[in-house]
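Excluded from the complex is one protein chain; the other protein chains are retained at their positions.
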């Protein structure tokens, strides 16, 4: 059964990017594919871009869409084997997922890490329960450790704006008042590297990501050095992966992206997955400046979701 | 005006079941029926299966669908005649329902009992207010005392799996940590009996249901005796109807459905409306065993809803 959980589900990235260009040019050319089919979107956490862009992608494909917010529309779910359900949870996820798989041809699910126990988060139990029990293709709408629809849109955006075959792409940590998941940087790194781009990751000491995602990238604690010669700056906060998992190790304001820092680059385009904390992660002048491509990047979320859904529809 | 509130709205059960078979074989054969029409689904309580299966049934019929969660999307409603609305409620249900009837060709509504005052719950005031004020056909998505879409799916499932003309069907009470409505067992009993099946109801002393639903069934307090020779075991918890209305009278773990109990039966299929508390109501080994038909039963919720909506669309 085909799924879309990580870049490993796209072994043919050049073909994927070619399809993205085609979808962008003629978004309604595949509107017959979704006929009489339904996509179920399960949100265990709030969502704006993913929620709306995936619905729009489905509409472009003629695919019906149903949205379920499990924290509000239904009830708490139990997980794990053999549990005696005499507590809060009214339903086991294995039953709920199996049922939803009966009502939909494709399911999308968003779940988040708790940022308390690294092994639990990185086991991706919720996502894997969907894969195990649904009986239909699963699309990750962001999971505990990856956000592949975001990364696909990021790659499509870089392909659209790059002016050389192998641009220098810099993923830089930036400060944030809350402890955030590593899903976006993990996923961004593995997509950039799978696409063969020149990736540098800059972050303060202690913020090293899991090497399963970053092997092949240049790692540095010197943000300025990283920015020199960069063609794309991708800013994102994340919390600690190795020591004190899920904690904030630094609030260093010197890591905020400013016009002065962007001056160090090769006239780099600025990217962020959004939502972004203005003047904390990045200065207004960068976000609103001529090199900011955050809005076309967000627009490409529809393109990415549409290529993914189109491919799954073509296989079922 | 046609409605779907109970088995009394289906005087032709054999024809209903024939239509269910047809809908199952060619789900999109009536996709013209819903053209230019809209179904409004009003949820006063959480819902997963009913919410998604009814939307899917509507989509199969080409029927537009709008969902309103009255506890979150709108506001508290007043009920009853002559009330001076100077409290919390911003709108009277008679006005809200009359307006929704202007926007939709069919309305579905889910309401629950309070389990405090039996007469109030069994008066079904909310459901009847929808019937009285909407001016369009009403579909019960579960009300205080009945869950007819569930029961219709249950009957369709039994017809699908039965191996003799008149199987022995056992509805058995099972323990649960919360006080639950009688809607599912009430409704199940009246549908089984209307279909002429051999129904036995087993429960601890004090859990007798209203005889308006159960007249014609064999009643027993001996679960083991009930299970002997059974072709279908349907497990469900409910709270007390007669004395101490809405209360839990027993938490007896001996009533949990186990493989040993299923051994007493005639190789019976196991059914539950879901959500189910695993290892409280029924053991994992039964739910996940080869005789469990809970997932096809849940899948038949789409079929039941589609036949109901199809019939209403054919009459309006």
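Letters are used for the chains, namely A and B, taken in the order the chains are written, and counting of residues starts over at 1 for each.
Everything that follows uses one rule, which is that a contact is a pair of C-beta atoms (placed from the backbone, for glycine too) under 8 Å apart; a residue touches a chain by one contact, two chains touch by 3 or more.
For clarity, every value in this text was computed on a predicted model and none was experimentally measured.
Which of B:1, B:29 or B:83 sits in contact with the chain that's absent?
Final answer for the missing-chain contact: B:83.
For the chain left off this view, which of A:66, A:115, A:202 or A:298 is in contact with it?
A:298
Write down which of A:60, A:140 or A:214 is the residue touching the left-out chain.
Checking the options A:60, A:140 or A:214, the one contacting the hidden chain is A:60.
Who touches the missing chain here, B:66, B:219, B:249 or B:285?
Selected residue, touching the omitted chain: B:66.
What residues on chain B make contact with the chain left out of this view?
Here the touching residues of chain B are 36, 38, 40, 64, 66, 68, 72-75, 78, 81-87, 90-92, 95-96, 98-100, 102-104.
In the whole complex, what residues of chain A lie against the chain that is missing from view?
27-28, 31, 43, 46-49, 51-53, 55-56, 59-60, 69, 72, 177, 274-280, 284, 287, 294-295, 298-299, 302
In the analysis below, only the chains that are shown with their structure count from here on.
What whole-Å value do you get for the distance between chain A and chain B if each is reduced to the mean of its CA atoms?
One centre to the other, that is 39 Å.
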